Each structure stands twice: as C-alpha cells, then as structure tokens.
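Every protein chain of the complex appears in place save one, which is left out.
The chains carry the letters A and B, assigned in the order they are written, with residues numbered from 1 in each.
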Amino acid sequence: MLYYTLNRLALALVIVSVVMLLLFSMIYLIPGDPAAVALGPRATEAMREALRVKIGLDQPIWVQFWNFFTSAWTGDLGREVLSDRPVAAVVLEQLPFTMALIFSGVGWSVALGIPLGCWAAVKRNSLADHIVGVISVAVIAVPSFVVAIYALLLFAVTLRWLPAIGAGESGNFFDQLVHLILPSLAVGIGWVGYIARMVRASMLESMGAQHVRTARAFGLPESRIVYQYALKIAILPTITLLGVGIGQMLSSAVFAEIVFARPGVGKLVYDAILTRNYPLVTGTVLVTTVLFVLINLLADLIVGMLDPRVRSGL
Amino acid sequence: MKKNTDFLSSSLSRRSFLAATGAFGTAMCIAPHASVSSDGSVLVLRSYSDLQVLDPAFRLSLPEEDIIRSIFAPLVVPQAGDVWGWNAIAAEAIEQLDELTVSFKLHDNIGFTDGYGQMTAEDVKFSLERIADPALESPYAGDWGALREVEVKDRLSGLIHLKNEFVPLWSTTLPTPASCVLSKKAMEELGDKITTKPVAQSGQYLLADWQPKQKTILKRNPDWSHTPGGFEEIHIIPIEDPATAERGFEAGDLDYTWVAVPSIPRLKENPPENSVLLEKPSLAYVWLGINQDVPPFDNPNIRRAVQHAIDRQVVVDAAYFGAASVGNGIIAPGLPGSRDSVTYDYDPDKARALLEQEGVSDLDVTLDILNQSERLAAAQVIQAYLAEVGINCEIKQNDSGTFWTLGSKDGDYWNKLQMLLQRYSMQPDPSWATVWFTPEQVGVWNWERFNNEEYKSLHDQGLVESDLAERDRIYRRMQELMDESGCYVFLTHEVVGAVHRNTIVPGLKPNGESLFSEFRPA
Partner (left out) sequence: MSEAVSKGAGPIRRILSEPLGVVGVVLVLVVVLGAVFADVLATVDPSSISPRDRFLPPSLAHPFGTDHLGRDLFSRVLHGSRIALAVALFATAASLSIGIVLGLIAGFGPRWLDALLILLFDSVKSFPTVMLALALVTLFGPSLTAVIVVVVLVNVPGYARIVRTQTLSMKDADFVAAAESMGAGFSRILRVHILPNAIGPLLILASMDIPVVIAIEAGMSFLGLGVRPPTPSWGAILNDGFTAIRDTSWIAVAGGLPIIVTTLGFTFLGETVRDVFDPRLKVR
C-alpha cells in the first residue's frame, strides 16, 4: 500500500510539473503585453519595462519557471499585476465558490444518479431500465452550457422561480443554496448519466457475486441485499469516476460561472487569460491542477485501499 | 460573456479606459433584495469593475475614481447635473487669483482616520506635488504638469503656483482625484503607495469593507461635519456584463446601474417597476479606422472607397438597436468643434468607381475588433456593406489583452493591422479627443498612422486658443483633415443609459458618469 501511495504521489507531482511547464511555454508564446494593459496609455516605456522586470517577464523562461516553483513551494504564488495583492489570497477567495459549485454538481449527480442506477439494475431489462438508459445517454450528450442557458431561460428569465445571477448573500446559507441550484444542475447533470450507468453496471456485476448470492440464499430481504451488499461494491468505480469527473466539471464551471455571473476560479482564470494577468493565470492553474490531481489521487487511493486487486494491478 | 466593459463605461476618461478594459473582469455576487434604499440607509450600486488600486496617483478605472473621491476628501469635485462645473469639498474657498496662481483655504475641521490628525495645507502641498513628481511615475503626472509648487501660507491656506497658463485646470485637473488630499504623515510612515487598504481616510464616506469581486462597502464618515453623503452605506457591486446588471436591477438587487445602449429601447418600452430610465449624451466616439501604412490601404483612394461604401446610419442603428445616433467626428455634440456632418457620403457606386479606377477587385482585408457584442454587430454590418462593393472583409475578434496592443509600435502587428473598430472616450474639452491622432501618437494610440503636420499645428494652436469661435473652427478643420485622409469612418458618440429606482436621485456628471457621494434619497 505504501509503495502504491508513493508511486501515485510521485506521478501526481510529475504531472503537475509538466502541466506548469506547458503553461509557462504557452505564456512565453502568447502575444500581448500585461504591462501595457496594466499601466494604461499614459505609461512610459520605462514604466512598462519596470513592471515587466517586476513580474519577471524579462527573464528566460527556465528562470521564470524555476522562480515560480521555488516560491510556490512556500505558498507564495506571486502578486497580481494590477492590485498588487498576493495571488494565493485572490485564488483562495474565489475557490470556495467554485468548490461549492462543483460539489453541488457532484451532489446532483450522486443524488439522482445512484438511485436511478440502482433502480435500473433492480428492474433489469424492464421498460424502466430502458428509459433510465436513454435518459443517462441523453444527459451525458448535451453540453453543459446549453443546459445552463436553457435553465436560465426557463427557470430564471421566464418562470422567475430561481435567481438569475450571483452567488447569494454572504453569510446567508439558504440564499447561497438557492443561487447554487441552477448552475450546479448545469455542471452536474451530465454526471447523473455517467453515475447511473456505472452504478447499474457494477450493481449487476456484484449482484451476481458470491456473497450477494449467499445473502440471498439466506433469505435476506431483497432491498437489504441491494443497498447493503451490492451498492457497497458498486460505489468503488463511482468514486474513481467522480475523481476523473472533477476536471471536466471545472470546464463546465467556467461556463456556469459566466452564464450565471457567479464568482469563482473558472471566471477568474478566464478573465486573467484574456487580460494577460500572468501571475494570476499561473497561480490559478497551479492551484486547480494540484486540486484536480489530488482528488484523482485520493479517489485512486480510496479505491486501492478498498480493493487490493487495484493495488497489485499497478 | 463578451467583454462589454469598456462599452458600458461610456464615460470612462480616455486615460483610464484602457486600464478599465484591461482590468480583469469581475465576477460578482448579488445580495437579493438587499437594496433598502427606500429608507435612505443603504444604496446599492453597480460598477463595471472591482477596485484594484485606491491611490489617486495610480487609479485605474472610473469606479475607483469614485471611491477615491469619496474617501480622500478632494479640494473640489465635479458638479452633478447637466452642466459641467465643480463644487468645493475640502476647500472652504478656492479661487484663481491670476493666470499662474490659485489660492485655497481648507475647512478647519477635516480629520484623517487612524489617528493622523487634521488636514492641513501641508498635506495639500504634499498630495499635489506627489502626483506631479516625475520620480513617482504617476500616469497622471501630466494633470499637474503645469504645477510649479504649492506654497503653504498658514496652517489651512496656501497658493498653487503654475509654470504657465493652464486652461484645463478647472475642468480636467482639479475636479479629478488629482486634487485629493492625502495625509503627508501617513504616506511618509507607510511608504509610497496606497493599494486596496486605505489608511488616513478623510472623505464624506469611509471604506468599511472590501469583499473582492463581491462588494465594496462605503459608510458615512461620522466625523465629517460638512454636507453629509446621502446614505448611511453605499454598497458597490462589481458586475462586468451589462446584461447581467440589468437582470440584477430587474430582480430588485440594485438601485442604480448603467445599461448597455442596445437595451435602452427595450427598457424604455417596458421599464422595470418603480424605476426611471436616464439617457445622457456621451463623450465617447466610435469609428472604423483604416491603417494608411498597410496595403491595400496605403492607397488613399481605396480608403476613400471604404468611406463611401458604408451606410453609417444603418451600422449604428443595427449595433445599438436604434438607441444611438450617428456621430460625425471625434468631438461630441455641445463641445467646440462638434460637427453635423462628415465630408464623405454613402455612395456605393462611387466606392466601386474608385476601386475600379485604382484597378483593384476582390480585395481581401481584415477588420480587428474587441470581442464584444455591439462591436461584433457593427462589424458584421460593415462587412456586409464592404461585400456590396467587392471587398471581402474578415472579422477578427480579439480579447482585450490582445486588442489594446494591436497597433502598438512595440508589437509586431501594427504593420499587419488593416482596419479596426475603435472606441475612445474623452473629457469635456476637444483637445482630449484630438491629442490621440497627432503624428507623435503614431504607433502609440494613433493606430491609423494618420500623419498630418497641419493637424499637429492646429492641435497645438487649440491648446492655447481661448476664443470659442476660433477653437470651433480649429477643431472642425482638424476633423476635416481626418475625413480627407480616408482613414476614418466616424460612426457614433453612443449615448449613456442608466436605470435607477424612483426612491433615489442619482448624482451624475453631464455625461452620465456617476458621483457616488452625490447620490441622494428621493
């Protein structure tokens, strides 16, 4: 187990480094001068040059990369171009909004996906099973930004049931929850389909497994068999799936944050790239990538812990 | 969605428009039904960008100017209403003694917070000279470019000495944050710059809380003993996208917001409950620019063909849904030099004839625009008109980070840039518009690379001419030269639209720019 953990951890570190290296090469290649944007038309060339030096853009890419990583290690992600605030603070302010969005998205997908999957598995090959199957495929297929706009159009603009913009009053939990409903639906609905299918398949597999058959033979009630035994096993692949899903949900979060005008890291990095606020871009991408890789790692480890076959398989 | 920022900030001063569009976008967060302005206690406003810097010498955007003016008492502020003017704030009295001298006397009871004592003439001297000091490298040093020194006469009064006569002093220097008075002691103790945590505040309001990207809260300064601000608290909510802000207003989350120009007709026809729609003339100017140094537009007749190919009325109508009218130059109506017409007309046959005469056909050209919906709409109409005369025009949408560097001589695109849709804004003096098209500005902000010596000498003349009729003639002639160059197709000055609850009276400059401290309950 220790070897497995270390192995996964090392891989995670390497992936983060490669991602950041790719990012730095990209920034190096991208046209547009953050100094010109930040300082405005009255700035002299000398002032722009000074800012470039301050951000470190005058240095060779390898030096920039090295400096970034050595200070990132200590939690210093640099300072934002315009307001001169620490990037780490800016990212940490916005991160909770996106996390809330993604976890509510996961909430939707788990809350709807697992029961649907169970139901389909129990009623295998019935009409209900087929309908769940079609719905699962359908919600996976439709892009989240279309869902976001249709949801906005229907529930916020036309029916006016739910708020159209923002994240709710800070400190007012209920209000924030209400503001999460539509955007998290857009983020999570595709995963309802994935999870329903995954749960159905692994339930079918596990319901044929030895101990479930034993339980059945002992005359345990069917509902207990389904939820206590079969579901327990089916939950494993679901965790792995969600680990992978978080990264894609981050993509959907960008759209949801734009359509519903929510604060969040998706919107933050989107705007930062558009305005060439490089320290903010590198900082945000680092934090989100680390998070993504960590969640994947965690999912892997949980599954590895629960299922020894996975460990040895690697 | 699209970068609507600079569009809705129709009122951005020219110098700060760039920073504002560059200022990275602002997500926001709205308190539902938190607007309780009806009882006069809280005013909820929308600004188009979050604050970044609260230093009068380094401010980046208009909303920051508004906050800075509210928390660091300035000598004078612009006056609200339909006429350009100013009101004294920190100054009990301020007047021009002669061409080179202005005297001022401060109120005797303005204090700085955080224990920095009373505001004195010494602080005025420090604050004004600080911006003017080249060593500080303030982008606004030019506002006080004519400042020789501030002479302290006694504890509260002093003289501002100028090096030369300076006409814009009372229009575009004093009534800006360039006259904000900072605490000398605080600045010397805390180092050079103010970022987002102001110390030693002194204004009608105090910055009470800043929740980045969510809201900024100003509270009435309890120690302010002159005209008090209109509300107990002002909540400033940064919302970048005007459509989003309009939705927020309709949902009752905001008391005041600028709206996108294309929304004006809809809001007029169907106004939200208990609200008032305002329309104000704008000082912005939007035009189609043509780079005269890049083929095929290095041929003046081909540039002129473009001028004749486009029906400006239809372009403006389509882009702004009929809310804005056609503009005829860079100087807005009401200012010296404003024109009723341009020297070219919509005449596609003439355009075709010009192209034929130059022996060109099936031209392929590009039009660079900022990625923003009104700009995109206008560009597509222009594209259709150019196609009519056989010019195939490709539209390139740019994000703000790219767009604002396109014509810069430091970059590598200025010699590929063919046409662009551009929008600048100005202060209420024609020289603020003409200054960007001089030969010195080629490759800086003059991206058409229009290079005309007569224009340059007229611009210099206009700066020192005080006779109104003569100024009018000078600035008209300058725009004629721009017409004749073929580099410009002038489109519109836009219009500023805003909505507010009928429970408040907004404090606005004549061009619709807000003055937070002048908002009052109805």
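Here is the rule we use: a contact is a pair of C-beta atoms (placed from the backbone, for glycine too) under 8 Å apart; a residue touches a chain by one contact, two chains touch by 3 or more.
The structure presented is a predicted model; accordingly, all values stated were derived computationally and were not measured.
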| item | value |
| --- | --- |
| Listed residues B:Ala377, B:Val444, B:Leu463 or B:Val505, member touching the removed chain | B:Ala377 |
| Residue of A:Gln94, A:Ser109, A:Ser206 or A:Thr288 in touch with the missing chain, whole complex considered | A:Thr288 |
| Of A:Gly266, A:Gly283 or A:Gly304, the one touching the omitted chain in the full complex | A:Gly266 |
| Of A:Ala111, A:Ile149 or A:Ile181, the one touching the omitted chain in the full complex | A:Ile149 |
| Touching residues (missing chain, whole complex) on chain B | 1-2, 243, 246-247, 250, 262, 266, 314, 317-318, 321, 371, 373, 376-377, 379-381, 383-384, 394-399, 401-402 |
| Chain A residues that touch the omitted chain in the full complex | 11, 14-16, 18-19, 22-23, 26, 29-32, 130, 133-134, 137-138, 140-143, 145-146, 149-150, 152-153, 157-158, 194, 197-198, 200-201, 241, 247-248, 250-251, 254-255, 258-259, 266, 269-270, 273-274, 285, 288-289, 292-293 |
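The rule is short, and it goes like this: only the chains that are shown with their structure count from here on.
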| item | value |
| --- | --- |
| Whole-Å separation of chain centres (CA-atom averages), chain A against chain B | 39 |
| Touch list for chain A against partner chain B, complex | 31-34, 36-47, 50, 82-85, 90, 93-94, 97, 156-157, 163-170, 175, 257-259, 261-264, 267-268, 270-277, 280 |
| Residues of chain B touching chain A in the complex | 1, 3, 14-16, 18-19, 22-32, 34, 51-53, 60, 137, 139-140, 142, 195-196, 211-214, 239, 241, 244, 247-248, 251, 253, 399-402, 404-405, 408, 410-413, 444-445 |
